[in-house]
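The other protein chains are all here in position, but one chain of the complex has been omitted.
Entry: chain A
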Amino acid sequence: MSQEAIPATDSKVTADLSAKPRSVWASPIRRREARDGIVFILPWFLGLLIFILGPFVAGFYYSLTEYDSLLPANWLGVENYRRILFDDDRFWLTVYNTVWYVCAAVVPQVILGLLLAVLLNQKARGITVFRTVFFMPSIVPIVASVSLFIFILHDRFGLLNETLYQVFGIVGPNWLTSPDWSKPSLVLWSLWGIGGGMIIYLAGLQGIPQTLYEAAAIDGAGALRCFWKITIPLISPTILFVVIMGIIGSFQIFTPVFLLGSANYGLAAAGPMDSLLFWVVYIYNQGFFYFRMGYASAIAWLLFMLLVVLTLIQFRLAGRWVYYEDEAAIR
């Protein structure tokens, strides 16, 4: 059903409208269309209420209570938040660990991902094979790739330390059992999956008209200059997208952290000396291990508020460095 379909079939309605300011929904055809439209979106709308808005509001309520999911919730006011922010050292360790990882993982995702995409945007023979090789790791199921990395990063007979020792004579660190190296291990794992961001960049790069580069070459611009003056500005909306999604995703990272952290230490643990205690891991711990649903909800809401603030700041800053073609056309 389209905008144009209506005047063709019932011009009377239009005439009606000019005569008397009646609602457009009064026409039987439009009424049927509206009714059908509501029927079609109804499953989604119910889902919105039941699985998104309802839990969203309920979560905020729980965050103000003490609730173990068995006994009725006990109203606390802002006590949970006060305790988290002022009395909970593990929470601040969580914040430190998570922010450490976000910085160490998002920066390479954004920069190396882009460089890799530029490299793979060349017209060279067999380039699609290379694209496949770099993209494939990012779709390997996380549990599978983490178990592979647990094996590769094994202290004694893992491939990495074995190679470091036998080839370079270096005694490699205890990747997964030392508090200093558990987070770098996680970053190594995340680097292997960099192909996901790369492919988004690649799509952006292929949208840049080739004529721009040809014109710049005629004017005598080198490859580096073309990269800074053409590629970066034109791909900046994609960079913004990768940055925002990367930050939101990295703050909420759970599966690999939980798997690496519990591999040698049991389900309630978070790596050597809590070095893999990350935000969502802590929520899981409090909520599903100790059944402190209210406390866990408050930690979740703190993360939510932090992400909202961070995203708003990024959009604000984006005005300074992101270049939108449509805007330039208006000027």
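Here is the rule we go by: a residue touches a chain if its C-beta (ideal position, glycine included) is under 8 Å from a C-beta of that chain, and two chains touch if they have at least 3 such contacts; residues count from 1.
The rule we apply is simple: contacts and distances are computed from a predicted model.
S.K.: Given the options "Glycosyl hydrolase family 109 protein", "Radical SAM protein", "Carbohydrate ABC transporter permease" or "Small integral membrane protein", which would UniProt use as the protein name of the unshown chain?
M.R.: Options "Glycosyl hydrolase family 109 protein", "Radical SAM protein", "Carbohydrate ABC transporter permease" or "Small integral membrane protein" considered; the missing chain's recorded name is "Carbohydrate ABC transporter permease".
S.K.: Pick out which of A:L64, A:L186, A:A270 or A:A296 touches the chain that's been left out of the picture.
M.R.: Selected residue, touching the omitted chain: A:A296.
S.K.: Quick one: say which of A:L64, A:I84 or A:L259 touches the chain that got left out.
M.R.: Final answer for the missing-chain contact: A:L259.
S.K.: For the full complex, which residue in A:L64, A:I84, A:I199 or A:L277 touches the chain that was left out?
M.R.: Considering all chains, including the one not shown, the answer is A:I199.
S.K.: List the chain A residues touching the unshown chain?
M.R.: 1-5, 8-9, 25, 30, 33-41, 43-48, 50-52, 54-56, 58-59, 62, 69, 116, 119-120, 122, 124, 130, 132-134, 136-137, 139-152, 154, 156-157, 159, 162-163, 166, 192, 195-196, 199-200, 203-204, 223, 237-238, 240-242, 244-245, 248, 251-252, 254-255, 258-259, 262-263, 266-267, 279-280, 283-284, 287-288, 293, 296-297, 300-301, 303-304, 307, 311
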